[in-house]
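Every protein chain but one is kept in place in this view of the complex.
Right after this comes chain A.
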Amino acid sequence: MAEVHLEKVVKKYGSFQVVHGIDLEIAHNEFVVFVGPSGCGKSTTLRMIAGLESISGGNIRIGDRVVNDLPPRSRNISMVFQNYALYPHMTVRENLGFSLKIANKPQAEIEAAVNEAAEILSLTPLMDRRPAELSGGQRQRVAMGRAIVRHPDVFLFDEPLSNLDAKLRNQMRVEIKKLHAKIKTTIIYVTHDQVEAMTLADRIVIMRNGHIEQQGTPLDVFTNPVNTFVATFIGSPPMNLIDGTVEAGHVVFSDGSRLPVPPRYAASEGQKVQFGVRADNIMPIGHALPPEEHMAELDMTVSLSEPLGTETILFGEISGTEVQAKMFNPRPVVPGERMRFQVTLDKCHLFDAESGHNLRV
């Protein structure tokens, strides 16, 4: 039951700075996901909130308390680790009840809380097993159970699903979302997987090199990326970025093909830009999603196709850059086939080639 405030939080290892003055406000009950490539400082930030790393500058507040120098045990948080970190010498029951036992809670209360957590995560039949006798998914659930028995103010997840196989990961993702709906606690979740970030988050915080690049709802960062980094990091397949030059209201690519400057975008004549278009917005004519509205057309030679069932990903090239496009109601495509594509200009972006900033006005 608490909000978390980060004010100009800095982390340095010697002279090497990994987190550069992060400002962030996380509301009560909010599910915030830190996402970014490895080494971007997301785990370090989480560990600073947990109290497992000291902070080199700034303030961290949980609720109305500044917790900068408090040890982890005084912060009323709980954390799920990437490798689960279950106590191997204890049974599932003892693992779940450990924190309450340390807090000297009466036996009856411990039992009630443990049973409740076990119920929520369907761990009841496993209570007397040890971690070594559990599967990956079960261990993951025990780790979450251990975190919820204490009714912490804030829940911290450090890449909790990255050790699970793809199927189990999807399943646990749903369970985490359900859990959040059930227990209503502030959650801070770290992942490098943008799909996890998109599906789980109320708000995504995209980090790179110790800076926050952008934050917002999943839809917001998907539709309005502030720069090329966010544009290519969020969404799968990543947004196509094609180098071009602005000439008379059009972006001209080096192979001579051209597309109009998207509406609501402004670029000066002769400016070097990157034209950003997602695969969903460049589709072969006749194979687009209804309504097949379009604002521009373009020819492209298809070099490769990846049929996925309901859709097929087509690979082509515009002025030396690989471009992925989507084809709905697919038909077989021969490599080398030249097709005409429609581009939904409304959903396209223009970035400055040098700074990578979005040029929307």
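Everything below uses one rule, namely that a contact is a pair of C-beta atoms (placed from the backbone, for glycine too) under 8 Å apart; a residue touches a chain by one contact, two chains touch by 3 or more; residues count from 1.
Everything below uses one rule, namely that contacts and distances are computed from a predicted model.
Considering only "Phenylalanine--tRNA ligase alpha subunit", "Maltose/maltodextrin transport system permease protein MalG", "NADH-quinone oxidoreductase subunit M" or "Dynein-related subfamily AAA family protein", the record for the omitted chain gives "Maltose/maltodextrin transport system permease protein MalG", by its UniProt protein name. Although one chain is not drawn, the whole complex shows that of A:I62, A:L86 or A:V302 it is A:L86 that touches it. The residue touching the chain not shown here, chosen from A:G21, A:G63, A:G136 or A:P260, is A:G136. Listed residues A:L52, A:M127 or A:I183: the one in touch with the omitted chain is A:L52. For chain A, the list of residues touching the undisplayed chain reads 50-52, 71-73, 77-79, 81-89, 98-99, 102-103, 130-136, 139, 146, 150, 163.
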